[in-house]
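What you see is the complex with one protein chain gone and the rest in place.
What follows is chain A.
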Amino acid sequence: MNTLSRARRPAPRSEARGGLAARLREPTQVVFLALLALIALGWVLVALDGGQFLTMESVVGIQQRSAALGIVAIGQTLAILAGSLDLSVAYLISLTSLVAAEIMAGRDGNVLPAVAAVLGVSALVGLVNGLVITRLRVHAFIATLGVALIIKGVVDHLYDGPAGKVPESFQLLGYSRIGPIPVSAVLWAGVAVVAWFLLSRTRLGYRVYAVGGNEEVARLSGIRTGRAIVLTHVLCSVCAGIAGLLLASRLGAGAPTVGTDGGYDLESIAAVVLGGTALAGGKGGVSGTVGGVLLLAVLDTIFNQLEVNSFVKDVVRGVVIVVAVAVYARRIKGRSV
């Protein structure tokens, strides 16, 4: 499972000295320090440009921009921590946005069945992902890529464009806000808190770290590794389903390309890694991911306010991701040698 970067990861010898909690906190501190530095830099740059950076509008924008990616990335964190990864989230988001909008069909009374159906569909997809990986022993990369293709085929076959209709009441989820805090950001925070609780306060969380750290050792210690991996995939897909609901409420309809246009598959993995979670699994946490997603959103906001070409954004984003991970790798190396 951790073959993604098997040899890249030097032995964490500091484990013996620091406790589990101390070890997990470290990379997340880095990402929040980087976030603060970026906000300061953005404030200076925008001020030099003659604007004002942290207006009410931009703060709300940062939160709204990051909510959908944030929710997906939380799910992705669980999968990556268990030593797996999920490339099917983008297409699943498209699928669930369509399922939600089609079942709601503009009627308030259908909201609950639609939400239930979305959660059911996404849990099922996660179950398939997990079972293919654990029972059929297919590498997570190929398994979730295959499932992504299956969903893409079905969605593209049935839909050419936006379909269904989301009632006004459900659209409130996407746009309304309580003071400066959008409802979507509250939803994101809720998902993050649940995931944090699962990972740090329950047995499942402990098992996820163990399986991601070393699957064979976890198995020999009596952990049912397959079950932990399947569960993280179910949770990851459910998170993608929630993001699909959120995007459907923003668009007012379901769209077959909403997930891929947002690049949620690779972008969510990038956000998780930016947050200091090791791609090989077993190390990292939810708070780092929240920092990583916010970092990407603040970067976006700075570029928007400076009216920089959107292609520059892609270039800078690519550089930031690689540099951040290079810095993490250096820190780990520095400690272990």
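The criterion applied here is as follows: a contact is a pair of C-beta atoms (placed from the backbone, for glycine too) under 8 Å apart; a residue touches a chain by one contact, two chains touch by 3 or more; residues count from 1.
One rule holds for everything that comes next: contacts and distances are computed from a predicted model.
Engineer: Which choice in "Phenylacetic acid degradation protein", "Molybdopterin-synthase adenylyltransferase", "Autoinducer 2 import system permease protein LsrD" or "Stage V sporulation protein AC" gives the name that UniProt lists for the one chain left out?
Structural biologist: "Autoinducer 2 import system permease protein LsrD"
Engineer: Given that one chain is not shown, which residue among A:Val46, A:Val273 or A:Leu299 touches it?
Structural biologist: Counting the whole complex, the residue in contact with the absent chain is A:Val273.
Engineer: For the chain left out of this view, which of A:Ala148, A:Ala210, A:Val238 or A:Val293 touches it?
Structural biologist: That would be A:Ala148, which touches the missing chain.
Engineer: Check each of A:Val138, A:Leu204 or A:Leu251 against the chain that is not shown and name the one that touches it.
Structural biologist: Of the listed residues, the one touching the omitted chain is A:Val138.
Engineer: Name, in rising order, the residues on chain A that touch the hidden chain in the full complex.
Structural biologist: 1, 3-8, 10, 132-134, 136-139, 141-143, 145-150, 152-157, 215-216, 266, 269-270, 273, 279-280, 309, 311-315, 317-319, 321-322, 325-326, 329-330, 333
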